[in-house]
Each structure stands twice: as structure tokens, then as C-alpha cells.
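A protein chain is absent from this complex, but the other protein chains hold their places.
In order of appearance the chains are A, B and C, and numbering begins at 1 in each one.
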Amino acid sequence: MSRIGFIGLGIMGGPMAANLVAAGHEVTGYNRSRAKVDRLVQQGGTAAATVAEAVRGADVVVTMLPDSPDVEAVVTAEDGVLAHLPAGTLLIDFSTIRPDVARQVAEAAADKGVRMLDAPVSGGEPKAVDGTLSIMAGGSEDTFAAAREVLDVVGSTIVHVGPAGAGQTVKAANQLMVAGNIGLLAEALVFLESYGVDTKAGLEVLGGGLAGSAVLDAKGSKMRDREFGPGFRLELHHKDMGIVQAAAREAGLTIPLGSLVSQLVAAANAQGDGALDHSGLLRQINNLNGRD
Amino acid sequence: MSRIGFIGLGIMGGPMAANLVAAGHEVTGYNRSRAKVDRLVQQGGTAAATVAEAVRGADVVVTMLPDSPDVEAVVTAEDGVLAHLPAGTLLIDFSTIRPDVARQVAEAAADKGVRMLDAPVSGGEPKAVDGTLSIMAGGSEDTFAAAREVLDVVGSTIVHVGPAGAGQTVKAANQLMVAGNIGLLAEALVFLESYGVDTKAGLEVLGGGLAGSAVLDAKGSKMRDREFGPGFRLELHHKDMGIVQAAAREAGLTIPLGSLVSQLVAAANAQGDGALDHSGLLRQINNLNGRD
Amino acid sequence: MSRIGFIGLGIMGGPMAANLVAAGHEVTGYNRSRAKVDRLVQQGGTAAATVAEAVRGADVVVTMLPDSPDVEAVVTAEDGVLAHLPAGTLLIDFSTIRPDVARQVAEAAADKGVRMLDAPVSGGEPKAVDGTLSIMAGGSEDTFAAAREVLDVVGSTIVHVGPAGAGQTVKAANQLMVAGNIGLLAEALVFLESYGVDTKAGLEVLGGGLAGSAVLDAKGSKMRDREFGPGFRLELHHKDMGIVQAAAREAGLTIPLGSLVSQLVAAANAQGDGALDHSGLLRQINNLNGRD
Partner (left out) sequence: MSRIGFIGLGIMGGPMAANLVAAGHEVTGYNRSRAKVDRLVQQGGTAAATVAEAVRGADVVVTMLPDSPDVEAVVTAEDGVLAHLPAGTLLIDFSTIRPDVARQVAEAAADKGVRMLDAPVSGGEPKAVDGTLSIMAGGSEDTFAAAREVLDVVGSTIVHVGPAGAGQTVKAANQLMVAGNIGLLAEALVFLESYGVDTKAGLEVLGGGLAGSAVLDAKGSKMRDREFGPGFRLELHHKDMGIVQAAAREAGLTIPLGSLVSQLVAAANAQGDGALDHSGLLRQINNLNGRD
């Protein structure tokens, strides 16, 4: 069992930390909002009042934060994680951030002798609670091996996809494909509806062939029914498409479809739909077509 | 058992007609190239030298032709199918054509008392040979019911999706989604490769989550290996995207992603890749990025 | 002076025919709506009750019709213009239609010994009234020379741009660039406004440099003021973008920006803005951004 410092106890980080406690680890948690730390204490964890306190004496430090600047601030800042970690410690970042920032943070960690893994997850709150997240990990083989005892608690599909930053790259590719698939499904739906097709039967036959996808399975009938209740919020997908575009630019890449779907997601956000599930992108396609 | 007039014995129509013969139907076939008619005769069918000869005395007429103008020429032209069919006959068009043309042809058929079904298929040559095509049928309930004895021989997933033209609409939506999914996967692959990610592991984890799709399952590893051997040719998908765009314009619809992917498919075609499998769209995305 | 049969006396054709009368030509006009023919008679022309009547005895036949199918119907149909014209007559089509249709009609004319010029115009109703249209003419040098006496009456910038169809090709390119320039200006305006820039000063400096354009000069300040009173209607530009896309597909071309701006124009139309001036495309860009 390990002593784990856990920073970032939000919607995702909270249940992940709880699962680590339940698995027998000694977890000390820090979060800007004290209420979330209290909940961890009730679940058997220990409270930390500062980042420094959370990471003191830890074998493993885990971060689960909203965006690239947050990870930079918490990990590499003057009084941040790296300032307090001895060489040899393991640092796992579950946040979804820019691949180039992930690489820079990993280099800063390496300079201190700290082994780092970027390990963004997919699956959302339900899978965080169940400990069945998908995890895309970037870092050395050794670091990945060392992290397995933590990864195995929070995830079920756990894949090592390459060196530092590779986890974030795969996560970015994931978000690009998911947004694109939602957009294509939205266009197909508008197309079918405008021609008066039976969309229930239509989606059934589409889903059974080469047009089939996890997005169609998970979102198709909800999109037909205009049910966009919270799941993965459009505003978060908008943030993630920003990562995709920044990473493409960083690598000198052209991704025309990814770029266009980013624009559509940005439009949905600008029109006030940021709090909907990302399948709510259908509303944007409908709007373009003067429909509901 | 029925007497079937079958017009269009190409890569798809040939095996479909053979399966109808094998199922015990009396099939009279016509094709512009005589060699294909001869093959049907060897398989137990009867040769026709003209469209008129093929449809004379038939209970059911089947067409499987390349594009909208071909269907118009064969069905509604002066000496075409409708000129020779008595009221009450059943006409099944398996071709992939424009929804509005399908509706017009169905109306011309109705004027003659001929019941028509638009029934485009997906699955390609292998499933045509196996009799396991997916079929999206448009027409009245009665016509669909009457056509089942033929449809059940050539297909396994057979869905009635709405009135005349609806089959073509769903097929167009299918082609839109498939092209889009290939394009997105191509962009994701270029993205992963440019960042030095292990793409085998990367595609595995992408395929297991919300980014998963039939395209990724069927084409992912071939695209990694740059294997674009014949399957569904890009030049046919280019033709189909023309149908998608024409149908969108006909309905006054905006489909931004579909429109952009149409442009990418057109570019691939213009660059000489028309004979590759449609997954060869990856070459176009690579080319945009100065890569192979 | 010539005897001219003029078919299509609408918003553009009406004043063009009147100018030809005023220039001393003997003009016999036909239009589906009789009121427009009566107006020509008041202006000194002669009424025709049918196409046949209009073209009988004419040295030159002029057509000014809404779209490709209209030109096909009037010129090549069974009782159309070509059925009544002797060899050697000159046929000038001022309509904006598809380049490939223009070529086909020119070939049908050539088969009858009729010399044809495709001569689409730009400049709108005011320049039609003033006889100062821009004319892009396609056809042989001889035909162009023969047509000058007519062209000089209705236009001021008159350029021979190539063989049959070339006039329509240039007109299509014109509509592509104009729609694109309006779209870009709309995006620039939204950008400036959202940053609180003084847009009057901003457009002034933009107009004075490499970003300057006829669109900015003619439409910039009206777009700032949200004045979209009738000029060239969006729904006509939507029709023209259909020609652009059909012509690109016919030639196997990829035009990504043209394709995207077509989608934006289609969206504006779908949202009910078809009757606005095409600068009203700004409303579509604003809408995408949740703005007015």
C-alpha cells in the first residue's frame, strides 16, 4: 500500500481518491474548496491545508485538475508539488491538458528526479465512481509499471501509449473524434428528419453498418428525443477542442475536420449551450438549418 | 417463386442475381456488357438482349445501376422498364441514387400502377456474394411486404425506413457518416503519428471508448499500415458525396462537416487516388500535412 | 439596326430590352407574365405571345432567364428557340447558368448553325437600367464581334473571356469571390465588435490596405449599421453558389473556401434571410456567435 498525495478532489478527482482509500491506500487530499477535503476525510482520507502538506512524505502524488495552467501552477510553481518532492517519487497527472505542457512538466519533474506519467482518463463521473475509467498513459515503461497499482484502482482499460505527453495526445485525438462523430450524427439526423424518414428505423440500420459508432449507440436516441441532460458538458468539450487545436498548431499540423468541428462547438458555446451534454451540438446544426 | 427481370449485372448485381437463381427464382438478366449476362446463364439464369426482353412477363423487376441518370434512362426512358410493365408489377431499385430522383421515378411508376421500392444496400461485394447485405428500403408498407421474398435472399439486415426516397436518404446519410468517420480517423492518426505515439496502443484505447466506431474497427489497422487495397473505391464514395450534397441542396440544408469531407474526398479523387479503398482518404490528410 | 427577339423581361431583362429599343433596335419581347410584355410595348417594343412568335424573323435572339432549366426549356425544348431559328442567327444568353449547361446549349445551337454567346452580367438592376452592366462573354471571336452592337447597348465593361461556357465560368468565379469576401468581412466585423474596437476607424484602415475590396467599399458601412435592404438577394446568391458547386464537381475540382461559404449562404437562406441583400450574411455569422 502507498502513501498518496491527491490534489484536485472535484467531480472526477473526488471519487477517484475515495476509491484509492477504499483499496487500502493512505490518501492525503488537498483541494481549494475545503468542503471537498472534508468529504474525503469522512471517506477515510486525511486532510491537507496546502499542496506542500498533501505531498509531504508521499510515495505517489496524483493530480486531477481542470486545465493546463492549473497543472503548471500546482506542479511547477515556486511552492508547488516539485518543490516538495524528493527524487524517486512518482507523479501521476490525470488531468486533460495540452500535450506540450505535459511534456514540459514531465521534463521539469525529471530535472528533480521525479518520475511522471500523464494519464488522462475518459468515461466521466459514473466510471470515476465505479473505478472503471479508460486511461491513456504517457511516460517511460518503468514509470508506467510503477503506477499500475494506482491505475488499476481507478480504471479498467489501461493502455500505455508512448513517452511523456503521449497520453494527452491520445486523449486529444479522442476528443477530436468524439466531437466529430457527434457533429456528423447531428448532420445525418437533420438530413433524415428533413426528408421525413423514420429516424428510429434509420438510426437502427445506420448503427448496424459501417456508419456505426459508440456515439451513435450512446447518444443517437437521446438526440432524436432532444434530451441533452448533463453528461459531458459542451463547455468542457470546447476547452478540449482548444487543446486539440493548440496541439495541432504546436506540431505544425492541419486537421481540417477537427478545425471545423471546433468552430461548431465554439458556436454552440457562444450561443449559450455550454452546460448541455456535448450531444447538444445537434442544436447548433439545427439552428444553422433554421430548425429545432 | 417469382419471375424476376434483373437489370445491371455488375460487381454487386451479378452475385445478387446469382443468389436469386440459387434461391429458386426464375431470373432473366440484362446487362450492357454481354459477358456478364453469359455468366448469369451459366449460373442458371436466362439471357435478355434488351431491357424490354428482361422485363417481359416478370412479376418483379430489379435494377442495380451505377448512378441516377442510369436509373432514369433504364426505368423512365421511352423504351425503358415502365414502358413494358403491366400495372401491379413490383419494381425494386437497389442502386444508390439521389433521393429526389428516387421519388420522381417512384411517381412515374405509380402513374403506371407499378409499385416501386428504393432499396440501396451497403456491405460491398463480399456481402453481395454472401447474401448478407444491409438494405434500407423506402416505399409503402405493402410494397415493402411484397418485396420481402426478394430482399430476404440478398440481405440480412433489412429495414423499412419510410416512404419512397427514404431508402436513398438513409443511404446518403450513411455515406456522409462513413466518409466523415474515415476523415476524422485519418486526422487522429496523423496527429498521433506526428507526436510519436504508439498508434497500435493508441487506436486500441480509442476504439474501446466513445471514439470507437465500425470504421475504426474495420479500417484502423489497415490505415496504420497504409494498406488501401480495393474495397469500396474512393471514386464511388466521391459519386455518393455528390448525391449527399445534391440532396442537401434539394432540401435547403446546411451540412458543414459533410460538405468539407466531400471536398476532401474530391481532392483525393483529383489527386489520382480514386481507385483506392475509401480509407485511402488518409493519403489526402497526410498530403495536406506534407507527410506520407 | 437589328431585329431582336427578347425572351425574359424581368427585373434585369425589362430594362435591358428597353435600352435596346431606345438604341433604335426593333425589339419583339416575350415573357410568361403578360404585364411585362405590355410594358415593353409602351416603351416602343412589339409583343409576342409565344417564344416562336418572338424569334420569328429575328437577326438576334436574346434570353435573360432565372436558371439553367429555364434556359434549357426555352432554347432547346421541342417548340423552343432553336426549333424556329434559321442557320446564321445570333443567340445571346445573358442568364447566369451552369457552365456545362451553357456549353451543351451552345453545342445544340451549333448543330443548327446558330451562333451562340453566353454573356452573364453583373451590376444588378441599377446598371441594367443605366446600360452599364459588366458582361463576361464566352463564345467564338466572330460571335463575340457580331454581338457587340447589342452588348455595347446594355453594358460598359464587356470582356471576351474564352470559348462557349467561359462567360458562365467567370461569372461563377465572381459569385464565389463575392460571397467569400462578404463572409470574411462579416467575420472581421464580429471580431472587431467583440473586442470593442471603433469599427468605423477599423474598416477605414482595413479598406486602405491589402485587405481592401470592392465588397468592403460597397457594403462595409451598411453592414456596420445592419442595413440589409434589397440589393442582390441572398436567395439568388444561394442559387448561384449551387452553380459554383455543380460546376466544381463537374470539373472534378475541390474549392474548400467556396464550399464552406456556400454552406453559410445556405444556412442564411434556411434561417429565412433569403430576401435580404447578400451582405445580410453577417446575420448568419452573428448568429453563430450568439450575437445580433
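Throughout what follows, contacts are C-beta pairs under 8 Å (C-beta built on N, C-alpha and C of every residue); 3 or more make two chains touch, one makes a residue touch a chain.
A quick note: this is a predicted structure, and the numbers were derived from the prediction, not measured.
Trainee: With respect to the chain omitted from the figure, which of C:Asn31, C:Gln104, C:Thr254 or C:Asn269 is a touching residue?
Mentor: Among C:Asn31, C:Gln104, C:Thr254 or C:Asn269, only C:Thr254 touches the chain that is not shown.
Trainee: Any idea which of C:Val37, C:Ala106, C:Ala146 or C:Ala166 touches the chain not displayed?
Mentor: Checking the options C:Val37, C:Ala106, C:Ala146 or C:Ala166, the one contacting the hidden chain is C:Ala166.
Trainee: Thinking of the whole complex, not just what is shown, which of A:Ala102, A:Leu260 or A:Leu281 touches the missing chain?
Mentor: Only one listed residue reaches the unshown chain, and that is A:Leu260.
Trainee: Looking beyond the chains shown, say which of C:Val51, C:Ala146 or C:Val215 touches the absent one.
Mentor: C:Val215
Trainee: For the chain not shown, which residue from C:Gln43, C:Ser140, C:Ser221 or C:Asn289 touches it across the whole complex?
Mentor: Of the listed residues, the one touching the omitted chain is C:Asn289.
Trainee: What residues on subunit B make contact with the chain left out of this view?
Mentor: Within subunit B, the residues touching the omitted chain are 256, 260, 267, 270-272, 287-291.
Trainee: In the complete complex, which positions of subunit A touch the hidden chain?
Mentor: Contact residues on subunit A toward the absent chain are 242, 245, 248-249, 252-256, 259-260, 262-264, 266-267, 269-270.
Trainee: Could you please point out the subunit C residues that touch the chain left off the display?
Mentor: Here the touching residues of subunit C are 99, 122-123, 134, 136, 138, 157, 159-163, 165-166, 169-170, 172-174, 176-178, 180-181, 183-185, 187-188, 190-192, 194-198, 201-202, 204-206, 208-215, 218, 247-248, 251-258, 260-261, 264, 285, 288-289.
We adopt the following convention: only the chains that are shown with their structure count from here on.
Trainee: Centroid of subunit A to centroid of subunit B, CA atoms only: how many Å?
Mentor: So the centre of subunit A lies 38 Å away from the centre of subunit B.
Trainee: Can you pull out the residues of subunit A that are in contact with at least two other chains?
Mentor: 256, 260, 288-289
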